[in-house]
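Then we have chain A:
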Amino acid sequence: MSALLEIAGLELAYGQVAVCRNISLRLDRGEIVALIGANGAGKSTTLRAIAGLLSPRRGTIAFGGRDVTALPSYERSKLGIALVPEGRRVFPFLTVRENLELGGFNSRKDPSTLKRRMERVFAMFPRLSERSSQNAGTLSGGEQQMLALGRAMMSEPQLLCLDEPSLGLAPIIVHDIFQTIRAINAAGTSILLVEQNARHAFETAQRGYVLQTGSVIASGSCATLKRDPRVQEAYLGRTATRR
Partner candidate 1 sequence: QDKTIKIGALFPMSGPGSYFGTQDKQGVELALEQINQTGVNGYKFAVHYEDSACSPLPATQAAKRLIEQFKPDVIIGEECSDATLAVMPIVEQAKVPLLNAGSSSIKITQPGNPWTFRIMPNEVMQGINLAENAYRRMNARRAVLLFENTNAGIGNAQVFKENFTRLGGKVLAEIGFGRDVNDFTAIATRVAGLGEVDVIPTYTLEGQGLKITQALAQAGVTKGGGGNAIQIGTIWLPFGFEQKAGKAALGYIRIVQFDPTDARPVARNFVSAFKAKYNTEPTHLNAHAYDQIMLIADVVKRGGKDPETIREGLAATKNYSGVTGSVEFDKNNQNVKMDTIHYMETKPDMSWVSLKWN
Partner candidate 2 sequence: MTTTIVLQQAINGIVLGSLYVLVALGLTLIYGVLVQINFAHADFVTLGAFAAYFFMHLVGLGYIPSIAVALIVGAAMGWLINASIFTPLRRKNNELLPLIATIGVSVMMQNLMLAWFGPIPYAFETEFSRHVIRFAGIFVSWQNVIIIVVSALTIALLYVFMKFTFLGKALRAVSQDRETAGLMGINPNFLIMLTFVIASALAGMGGAMLAPVLVLTPFAGTSVIVKAFAIVIIGGFGNVEGTILAGLIVGLIESYTTQFLNPGLIDIVVFALLLLMLAIRPTGLISERREENV
């Protein structure tokens, strides 16, 4: 298998404040990789850097063997990187349908493909099709999360970066979401998953990286990580151990 995404020695900062130092990770074609860590560890920041919303102070990001470190976000999107950003970031004053259409912006010349993809999203989230002509800003929190996910799927990316996809979703949907993620993956999309629900993350992903205050402190297959006492104590919580 070849590396789809390869990050080496990434250092990320907001203004003067460095929040990630020396992050290296790798994601192979067809893989689901989980990124976990406590609040403020730098998970979202790392995803933002991958999507091109934040330019690194140091280090390189390679995608499909090509160095994309200097590319702006819209160029990376054209190469096939999609991000479901933290906080949903739906376009509040566009309708649900328009939001989805924009998700397929790169394929705008091909209406039939867009139509097919949109139907798939509606099938997955029937709620969205009920609300398709409502302004996205008036959706409920969970509905917005569904929209953010659906929007990213509209581009059928090679790499889908998910920043807490289950956030604010009802348990029954959470369950479905991870099914969906596996299905998307099975259809050929590689996935980088940031998820607070570590149990779900480990069930879904094959490998994982653990971030702590801006550095990778552990990595490996999910099965091994799950048994790591540091991980258990810090991310799985009492309830998990209790059970």
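Selection rule, in plain terms: all candidates are chains of the complex that A comes from, given by their letters.
Observations on the structure shown:
Keep in mind that, in the parts below, a residue touches a chain if its C-beta (ideal position, glycine included) is under 8 Å from a C-beta of that chain, and two chains touch if they have at least 3 such contacts; residues count from 1.
Bear in mind that the values here come from a model prediction, so they are computed numbers and not experimental data.
One candidate from 1 or 2 touches chain A in this complex, that being 2.
Within the complex formed with candidate 2, the residues of chain A that make contact are 51-53, 72-74, 77-78, 82-83, 85, 89, 91-94, 98, 101-103, 105-106, 108, 135, 137-141, 144, 151, 155.
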